[in-house]
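Before anything else, here's the structure in question.
Here the complex is missing a single protein chain, while all its other protein chains stay put.
Let's turn to chain A:
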């Protein structure tokens, strides 16, 4: 009897598999999407990656499809959850390439998962336009994987942007030279802190407090109190989503209220502005967009209408822009031949919601947003490496 139950289960499973299978059609472009729906990166993926996949597919099909050499092709998205596990990302991309025979595959979410799957993209000749990979080894990577493109920028640029903004504020007489710096003791936080130290020094800033805290810690009061007691003019935290919120909360409790207050990743999330309301006013953070530009405003409105959620003010737009670039490259090449599309990608400039995109010699976008600030309830870009639309940074006036 037990065996019969098992057979029943197997039968049910195979029927369900058959039903879930994609419907093949001639004028449909199969696009693979791999990203975390579970695991440590699921939260970020749910804000930044998945809604854009949905929005882009909606936008393309609404407009009648992608124009491939005169034929309009609708897109069909095949989604897989990689569980934030590089082994699963590799397997899912492999599955898309060989089992689903996807025409194109969107780049996965997050630095590690992108790099792990790069060899598979390379083997099958898929162009890979990464939107959320931040690496200091872009030169090596693009040398090894010529179809890999980088949209979001590098760590040195992000920390350099902060130094630049603080320098401008000092020149305007708004702040002095005392900087308190903390970082989360994990990959990205470590790298940013390491890059920032010499940059601050070269710009004539004095680091009066320099400390780190473990990833996932619940108690941030020691570092915030330490920073407050050092009496800084600027507070800079190379932080991750949970601690970005925690540090902001703790700073209000401890009365750490410098004229410049910076937290890194997730400051640009709409939920940050939502949670802190008026207190968020004047907070600086990583990323930014040309928030007053029509392209972004229009995108944000469609994002909310289609997915029911607001985009963040940094990587969301880059993710969507990477899909736009892929679409334009397919239309420009006029074929679904991946080699031709990659060729077109490498040799052309693209017009996206974040502005025009060109590639440098390492297939990397050299012009990206580095610092943003909450101003009037919107997170506006205040510094970039060559983007249009930056607004001047304003000194923060307490937490009220």
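To be clear about the criterion, a contact is a pair of C-beta atoms (placed from the backbone, for glycine too) under 8 Å apart; a residue touches a chain by one contact, two chains touch by 3 or more; residues count from 1.
The rule we apply is simple: contacts and distances are computed from a predicted model.
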Q) Looking at UniProt, which of "Cytochrome c oxidase subunit 3", "Branched-chain amino acid ABC transporter permease", "Alkylation response protein AidB-like acyl-CoA dehydrogenase" or "DNA-binding transcriptional ArsR family regulator" names the chain we cannot see? A) "Branched-chain amino acid ABC transporter permease"
(Q) From the list A:61, A:94 or A:307, pick the residue that touches the absent chain. (A) A:94
Q: Pick out which of A:65, A:86 or A:395 touches the chain that's been left out of the picture.
A: A:86
Q. Contacts of chain A with the missing chain: which residues?
A. 2, 5-6, 9, 13, 16-17, 20, 37-40, 79-81, 83, 85-88, 90-92, 94-95, 97-99, 111-112, 115-116, 118-119, 123, 136-137, 140, 144, 155, 185-188, 190-191, 193-194, 212, 214-215
